[in-house]
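Okay, handing you the structure first.
Note that one protein chain of the assembly has been removed; the remaining protein chains are unaltered in position.
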Amino acid sequence: MLPIGHYLFLGLALFIVGVIGVVTRRNVIVVLMSIELILNAVNINLVAFSRLYGDVAGQVFALFIIADAAAEAAVGLGIIIAFFRNRETVLADEMDLLKW
Amino acid sequence: MQGLTQATLEFVNQYWAPLVCGLAIVAVLPLIVGYVVLVERKLMADMQARLGPMRVGPHGLLQPIADAVKLLIKEDIIPDDADKLVFWLAPVLSVGAALLAMAGLAIGPAFQIAKDINIGILFVVGVSALGIFGIVLGGWASNSHYSLMGALRSSAQLVSYETAAGMALVCGLLFAGTLNMTSIVQAQHEQGMWFGLLAPVAFFVYLVASIAETNRAPFDLPEAESELVAGYMTEFSGFRWSLYFLAEYTNMIVVASVATTLFLGGWLRPFPRTHWLDFIDFLPPLLLVAIGVYCLMRTPKQPARVQQLFMLAVAGLCFTVAVVLAAPVLLRTPFVNPLLASAAKPFYEGIHGGFWFIFKVSAYLYFFMWLRFTIPRYRFDQLMRLGWHFLIPLSIINVLLIGIAMIAGSYLHLEGGWLLLATIPASIIALIVALFILAMEQKSERQQAGGAAPDPYA
Partner (left out) sequence: MPLRILMLDQVIFYFFAAIAVVSAILTVTRRNVVHSAIFLITALLATAGIFLQLRAEFLFIVQIILYVGGIMVLFVFVIMLVNLDVAVRQLQFARQKWVAMLISLALAAQVGLMLWSTGKMPGQGMPVLVAAPVDKLPPNSEAVARSLFESYLLPFEIASVLLLVAMIGAVVMAKKRA
């Protein structure tokens, strides 16, 4: 009974919040979490459209996105741990080893 | 505002029965858990040649209530450096997840709070896994090293063992072909065989993994008192501590119920399709009558008047339940009017189903306790090795081979119990392969290490 726009708005809100987090936060872990928010916003849109057109393909793609999020989180957190071992920091603007 | 009230009314009108059942479970579960703890203490005492709690009530039967009162009126301490909000939230999260998981369990053919959810068993497993956040966040919020170590261990342990448990569940679900709890049990009825017998290795893997997931001995490293004081629970006291306790035992019940549903035939009695074994239906009432008679015999030996009365009450309770259990079975015998017999059928299914389900869950819990009193605690690196080097390969190979065995079985037209001919060799091969992998790994590790001490927290 809800217009599709409601779901799109929700997705948009989460997406924008996620983008702001990615751009502004210094802590890499929070940046990664914001990326999860963005992926989640996409999932909401996919599932809403899947429901609108009565086709489960949207849900299947949401599954793929979740798998992708898992892969991204695993690699990202691995990098964070490796970096923390070397530099004792998780702040994005202190990762400047290439800036000589 | 009017719309909101209307929606609320509609909601209540549609869902009053599950709501009432849910409230009842939330209200009664602490009591049940209290008695499970009492049984555990009594069993431990018996195995260690002690008496256990004896003071409150005859044979300590009222001990749980005394314990509950004690925990409720204890001082509630929050450490100064703790993160107050998270400290408050963590135990609630733990117990909430455990209680929510109970909603998906199917205790009898018609007795399930969230009826016939499509994702049934996944719901139970997934929601109960959320309890880990209660442990991890509680350990972190206490701001103490012991708590944090306990929390870290707990999350590592759960993540490692959830994979193995999930693969074991997949193995059972291959036979069932559905995720719905009710349909899983019906599939076992049609098969005429528990899935635990068809896939014994999967059942074994789930058994071990479920002990690790509920943080029970011998895998209770997150709360190992000789190393970490009390692990993540160190800084918790009184009511909060008892919430963690409640969550742990509720999780045990949930895990046992999942295993019962998927591997031990749920509410079905043993050999549900063999009609010359119908006399098994009389065993539960007879068992209760025996307990009642034993209580009656012990009554004169009780020291005090109150205790004698209490024993009589217990005996009376046993006899009443025995009558309730026996009545539907007697009505089903051919001497009775067939109309009455068909009317008694739902009662039979409900009451006896409930009995067998609770019986199997209790047996599973008894096994947990038995292991706790018998096996010494693992070291953390041993625990991780068991999970990653043995159980996970074993469960993955097992799923693969059981799948192949099922395809082979369908080609050879193996039905019912004959399917064992295909799945048992598959399970044995999986076990042998996994053991072989473990042996090879240990050999290569020994060659690599060359006497260097292992890092227990690696």
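Some points to look at:
Note that the chains are named A and B in the order they appear, and that numbering of residues resets to 1 at the start of each chain.
In this text, contacts are C-beta pairs under 8 Å (C-beta built on N, C-alpha and C of every residue); 3 or more make two chains touch, one makes a residue touch a chain.
These figures come from a predicted structure and were not determined experimentally.
Think of the hidden chain as still there; on chain B it touches residues 2-4, 6-7, 10-11, 83, 85-86, 89, 117-119, 122-123, 125-127, 129-130, 132-133, 136-137, 140, 148, 151-152, 155-156, 158-159, 162, 179, 458. The set of chain A residues touching the chain not shown comprises 1-10, 12-21, 23-27, 29-30, 32-34, 36-37, 40, 43-44, 47-48, 50-52, 56-57, 59-60, 62-64, 66-75, 77-82, 84-85, 89-93.
Heads up, the rule we're going with is that only the chains that are shown with their structure count from here on.
The distance from the centre of chain A to the centre of chain B, each centre being the mean of the chain's C-alpha atoms, comes to 36 Å.
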